[in-house]
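Every protein chain but one is kept in place in this view of the complex.
Chains here go by letter, A, B and C, matching the order in which they are written, and residues are numbered from 1 within each.
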């Protein structure tokens, strides 16, 4: 019997394949296309304490092996999420991660307090959000800033707290260590890479904010490296992501030390790609005589 | 008359398209395939004071939109470069950049002193090399370390000094500013991104050194972003590179503020791709009625 | 009309004008006119699927009419009978053909003609005037005539019909409803003409899309109700509800 089951911070997952925040809505949109209950979990679109309209102008730009997005955290706000979306998400019968962002410390704390009482399994704290106070540099760049946010959020919730790291961090390993010290129960990485594109005919940046976030197959080799480094530096579960397109990619992350993986942009390539990934992982394990995913976790670390 | 001419630190380039270090040998290998004198310049393969055999084991791994390499600076050493390669390079009739690396401060200084007296137009200082003294962390990660190397190298050469930045720098803007303060005449960026791959059948990293450098189309959106940021932070010429595959890409870098560009991995896709890029840039300029590349440099910065 | 992700075989794919192709894909389809599909005929590169409107649904399958613009549509243009295509859809809302009745004008520019064949086929108990503008070469109008009471052609080059823009031929006040699809500047003029005389105008918008199913929020436009998704609440909007400014 091959088992893909994993446990993260006391929460049981059918398998280690989780839909990444912002690419899967609240799961409902995709439930028309496949049996969403088969995936390990869903990380909700990024939530903020107040509803957010998101960014103006172009929001997407395709590049080789991926895309750049500038959605700007459009979301209905945590209250509406709790009231309208959680019940629907629950009916999808899989683990719910509430992905939460914020522009100030207060936003984070207010959001976390509300989510603490909501019917979600894990809070995924997105620290890639621009810090309003420090001129827009994201919370996730300097470890000391991240440490402060995570410590404070830790105080207001008893839910499992997964901190989602930004690949733009100055030092991803130090960042991981600091977040763990500050009370993170698990870490997920990576968020999107800071990138840009220029429309040479219009002679200006494609995006209003100039910079936006790169995701997709193109970031995988870097995301895998960061996952490997972080998994070696902390003793809490690490959830890897970034450009995972198939079962082989997912297995690389597991062998690098990830407890589970998240799949984001790949959902745009094929709506039910996560089922292919789950089935492919199971087939690989059967072929190699691997009974539990624990047998290969971190195995490439030697 | 459309002119692609540029001048960098007093050196005239026919056009702003330069072959990137390590991807074009010393130029000779490609001269069989096209008229190499048509390109703006050649950055030599990375040189070190002593000959280097480079890394053992697999050196290349293909990924979506690019490749990961672990060559390990294999090169014949600066003496042999000066004696045997420079004369051949000169006969290719284009600008010569001597790309130089090192494992210690002494290596850099000894190398730069020799190159100072050699027939090269520009020294391109590669600070992405692992610093033997600090446990292998590259010189190009922390600005203070880079500042020290550049300052010292500056003292031993009067040649134009171009410092090649690593995208793995903790803060690429601060890095650029520090390198300029330390005496760099120009900056080139980016070198390869720290990445990795795992062979899931062998259950171990593809490369002996585990980590290796990512290049190719996949890195372009990040390299362009860094070029844009750096060009906004310093008043010396910035030479952009990273995933440039065609004329449109090259123009994006120019519009982001680059004085010239380098083309690396794209040479593997089509040996004479730099000619396509040069011709394409010229065609774009004609179509848009642009007489000199100066008219569009940095234009996307608003 | 439930949406699906499926693979199907190309039945035919012919060039009908310079850079314009009509492709028929095998299978059994049903959709609301004005809906579209996310199409794909490649691996990971280009990364995203391409939104293409339903041009027609017949017993033989589904028809797409498309213009070659870049990598994706270029690949479509090279597909041959028997090649495989991935389809996700039908997605989007389409036109509300229960409401749209009476004297109807359909105003299209260039490839904006694509969704309107299936739309006109389903407009009932109405007279339909079909206004079509092209740069130079005229296409698809021949069989469009089947469902139009009047066909009014404009070309910028003057090669066929009125020389100039399609909107120059339109008197919005003559109609109960106007349906429009084409370049944004054209739809903006039509929308304004309708607003001036109180004729409701429906526009079919374009936007860069990733998921196509409403999950990524990449394709939003500004409407009276705030941001709405072109792939979900759209692509068809009531002109007065939606902003056509970039």
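The rule we apply is simple: a residue touches a chain if its C-beta (ideal position, glycine included) is under 8 Å from a C-beta of that chain, and two chains touch if they have at least 3 such contacts.
All values reported here derive from a predicted model rather than from experimental measurement.
Novice: In the whole complex, not just what's shown, which of C:44, C:85, C:111 or C:186 touches the removed chain?
Specialist: C:44
Novice: Out of B:15, B:69 or B:259, point to the residue that touches the absent chain in the complete complex.
Specialist: The single option touching the absent chain is B:69.
Novice: Of B:245, B:277 or B:293, which one is in contact with the hidden chain?
Specialist: Within the whole complex, the residue contacting the unshown chain is B:245.
Novice: For the chain that got dropped from the picture, name the residues of chain B it touches.
Specialist: Residues of chain B in contact with the hidden chain: 22-25, 29-30, 32-34, 45, 53-54, 56-67, 69, 71, 74, 216-217, 245, 265, 267-272.
Novice: Which parts of chain C are in contact with the chain that was left out?
Specialist: Chain C touches the missing chain through residues 43-45, 71.
One rule holds for everything that comes next: only the chains that are shown with their structure count from here on.
Novice: Give the identifier of the chain nearest to the protein's overall CA centre, each chain being represented by its own CA mean.
Specialist: Of the chains present, the most centrally placed is A.
Novice: Taking each chain's centre as the mean of its C-alpha atoms, which one ends up farthest from the centre of chain B?
Specialist: The most distant chain relative to chain B turns out to be C.
Novice: Distance-wise, how many Å sit between the C-alpha centres of chain A and chain B, to the nearest whole number?
Specialist: Whole-Å distance between the two chain centres: 33.
Novice: If you average the CA atoms of chain A and of chain C, how far apart do the two points sit, in angstrom?
Specialist: 36
Novice: For chain B, jot down the residues that touch at least 2 other chains.
Specialist: Residues 64-65 of chain B touch two or more partner chains.
Novice: Residue numbers in chain C touching 2 or more other chains?
Specialist: In chain C, residues 44-45 touch at least two other chains, as defined above.
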